[in-house]
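Missing here is one protein chain; the remaining ones are kept as they sit in the complex.
All chains are identified by letter, namely A and B, in their written order; residue positions are counted from 1 within each chain.
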Amino acid sequence: MILKKIIVVMSAIILLLGLVAGCGAENESGGASENNTTTGSESGSEGTTSDSESQKPEEVTIRAAVFPGDEETFKIAYEDFKKQYPHINVEIDSFPIDKYYEKLRLELGGGSGYDVFAGQIDSMVDSDMLLPLDDLINENNTDVSGYGTLYDSMRVNGDVVGLPYRKSNWMMFYNKDLFDAKGVDYPSDDMTWDDFRELAKQMTSGEGVDKIYGAYFPHWAQAWYLPAVQTGATIIDKDLTPFKDALQYRMDLESDGSIMSWTESKSTKTSGGSYFQKGTLAMNIYGDWLVASLRKAEEEGKLSFDWDVAPIPHPEDVAKNTSLALPVTLMINKETEQQQAAFEFVQFMTGEQGAEHFASSGILTGYMSDKVKEAYIGDGSQKPENIQYFLETKEYSEYPMLPGVRNVIIKTIFVPEGELALIGQQTIDETIEIITERVQDEWADEFEGLYKLGN
Amino acid sequence: MDHTLKKTSKLTKRNRIIAYTFLLPNLLGFFVFIFFPVIASFFMSFTSWNGFGKIEFVGLENFIDLAQDKGFRISFVNTLLFTLISVPITLFLAIVVAVLLNKGVKFIKIFRTAVFLPYVTAPVAVAVVWQLIFNPSMGPINGFLSSVGIDNPPGWLSSPDWSLISVSIVFIWHNIGYYMIIYLAGLQNVPDSLYEAADIDGAGPIVKFFKITIPMLSPVIFFTSIIALIQSFKVFDFVYVLTEGGPGRSTNVLVYSIVNTAFERYEYGYASAMALILFLVILVISYIQFQGQKKWVNY
């Protein structure tokens, strides 16, 4: 009898819910009419590329997908964009970062897709959905000088297929209070990895809950192979010898006990970002986006220590301030019906004005100019004090941005094989040998030669 | 003779109409939204599709590649091992728990809820707890083992030799409650009179378990054994949250490989071919079970 009642009640609730929520189907594309209020009177004041505006363009709506971490900045920058391009409405969506490409590719493949999307070129280029931008860049007289050498790395098989809005470079973050407490000098801008190892040992103390680690590397393959790439090697080289030293280095640090072991970091799902904020870590090797989160934490009063940044250490015979980076770009769907509008948006976000927004939130941008640099360094009221280092960094790409490199080589070869070495199941020589072999079998035989970077 | 034949065919026709009327609401949705996508994905296993644009037919190429794919072989063996460990243990423990918690126990609802809790709890949350429990240096299990004098306790999730077993333990723990519920529902249909008769005969609990409970539950046991088989062949979540297939490739099971291939490598055609093999393997085993059920399932 109770069951019957449950069913009756359930059905009643469903009816109600159905009426109230209307199942959401009707709010599918209502965005177009919402933003009709035009505030375009001031658009002339700072517009640099106003050719297209003179013909009273029709109102259009485009959709953009961006990384969840960048959504907020995009939305702030969009308000600026709106002032200049009142006729272009942009709906900005984002998906959980783990499943970002999975969802994005499904949407694009299903045909209900986006006009503009953010991401790394290598994860999208095989889709054959990327609009070559060269013609649009010419027609619009887009200023590409600000991208520097990065511009050429946006070319796949000769076409520019995206414009970078972020560089995502590696930095070292350090906890000033811990150094002060020990009476140790802050890390300099010119440390070799050997210096760093000594310093990490010196800064390590305590056990269990009171453990303070001298340093932390995320449990990503990039974090252990980083010293090798600093010397100019790449993970698709036929000879991976430099990677032996890199792997050995991480093992040495682990056996010193001055960094959290790979296994522990992975099994406690530690993230370098939140771990550093706890204040029990002296030096953190991490990405530039941590600047923004640290600033935010500080604003919310959650940070109990002082901090700063320095360039990551370098191998013996490599110049100081050499780092790794991985450009994040905006790309355009080649099937979009709003090419021009989509391009205006991309141009704005990746160009000087968008870059200023990103830079002022602590992100190192793809586009650089004096104005952007100024925004990045700030007026000195914001931490970190030494952020200017990163304007002069020499960067190598974290990996060659070809299809399959990240997803096949890093995720399914470097990570598991490196892991076996780090837990002592495989010697370093064996590991690098297996990696070399597997890269050939599982990647090179299939992907190599299909796509070419540059012209 | 003729007359009876006509009668049966008439009956058949009538039954058919009735049967399809009953089936219609489900069959309609099932065919459009489940069966059709399944067929489509099978078709894709003969193509080199990457999720976009034109579909290129490549014949049996994917299957030939699979035969030489070492990674596929590893994940296939891992999946078989995982199933062999987890299915019998899960089902056995679940049936024992269901019998224990069927009746005659105080606070029965609380105990049942307790056993069911692991199934309700989200894998992400569960994973953290188990990783702590399994932690080789600080975890309670190894703490206990070394306190009783075992010098070299296993490395559990971080040892390639133990990782698959560790994932199985979590999987079993998580699923006992699920099968317990099904068995409990099945036990409600076992008449008390059977047990009473056995009591009069003086049968002990173990005899009653094997002579009454198991035969009476056999349709349900058959059902659960198929479900459990499918579930363990398709295991993904726990591998994903506990080990990400590692250390090395020691917990890289088939569906983990498939997901990787489809959504990391973007070789959807190849992933579909792997899924088709997985499907055929489960199909063959279930078919054997379906044939075998006539011998032991008591309808």
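The rule is short, and it goes like this: a residue touches a chain if its C-beta (ideal position, glycine included) is under 8 Å from a C-beta of that chain, and two chains touch if they have at least 3 such contacts.
Here is the rule we use: contacts and distances are computed from a predicted model.
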Quiz item: Can you pick, from "Lipid carrier protein YhbT", "Cell wall protein", "Spermidine/putrescine import ATP-binding protein PotA" or "Carbohydrate ABC transporter permease", the UniProt name of the chain not shown?
Solution: "Carbohydrate ABC transporter permease"
Quiz item: Pick from A:K182, A:K269 or A:K334: which residue touches the chain that isn't shown?
Solution: A:K269
Quiz prompt | Of B:L27, B:L60, B:L84 or B:I288, the one touching the omitted chain in the full complex | solution = B:L27
Quiz item: Pick from A:G111, A:G183 or A:G380: which residue touches the chain that isn't shown?
Solution: A:G111
Quiz item: On chain A, what residues meet the omitted chain?
Solution: 1-3, 6-7, 10-11, 13-14, 17-18, 21, 23-25, 27-28, 68-69, 93, 95-99, 102-103, 106-107, 109-112, 208-209, 268-271, 273-274, 278, 293
Exercise. In the full complex, which bits of chain B touch the chain not displayed? Write them out.
Key: 12, 15-16, 18-20, 22-23, 25-27, 29-30, 32-38, 40-41, 44, 51, 97, 100-101, 105, 109-122, 124-126, 128-130, 132-133, 138-140, 143, 173, 176-178, 181-182, 184-186, 188-189, 191-194, 201-205, 207, 211, 219-220, 222-223, 226-227, 230, 233-234, 236, 255, 258-259, 262-263, 268, 271-272, 275, 278-279, 282-283, 286, 290, 299
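One rule holds for everything that comes next: only the chains that are shown with their structure count from here on.
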Quiz item: If you average the CA atoms of chain A and of chain B, how far apart do the two points sit, in angstrom?
Solution: 38
Exercise. Give every residue of chain B touching chain A within the complex, in rising order.
Key: 50-53, 71, 128, 131-132, 134-136, 138, 155, 157-160, 244-249, 252, 260, 263-266
Practice problem: Could you please specify the touching residues of chain A with respect to chain B in the complex? | Solution: 101-102, 105-106, 108-109, 126-129, 208, 263-264, 266-269, 403-404, 407-408, 411-412, 415-417, 419-420, 423, 425-426, 442
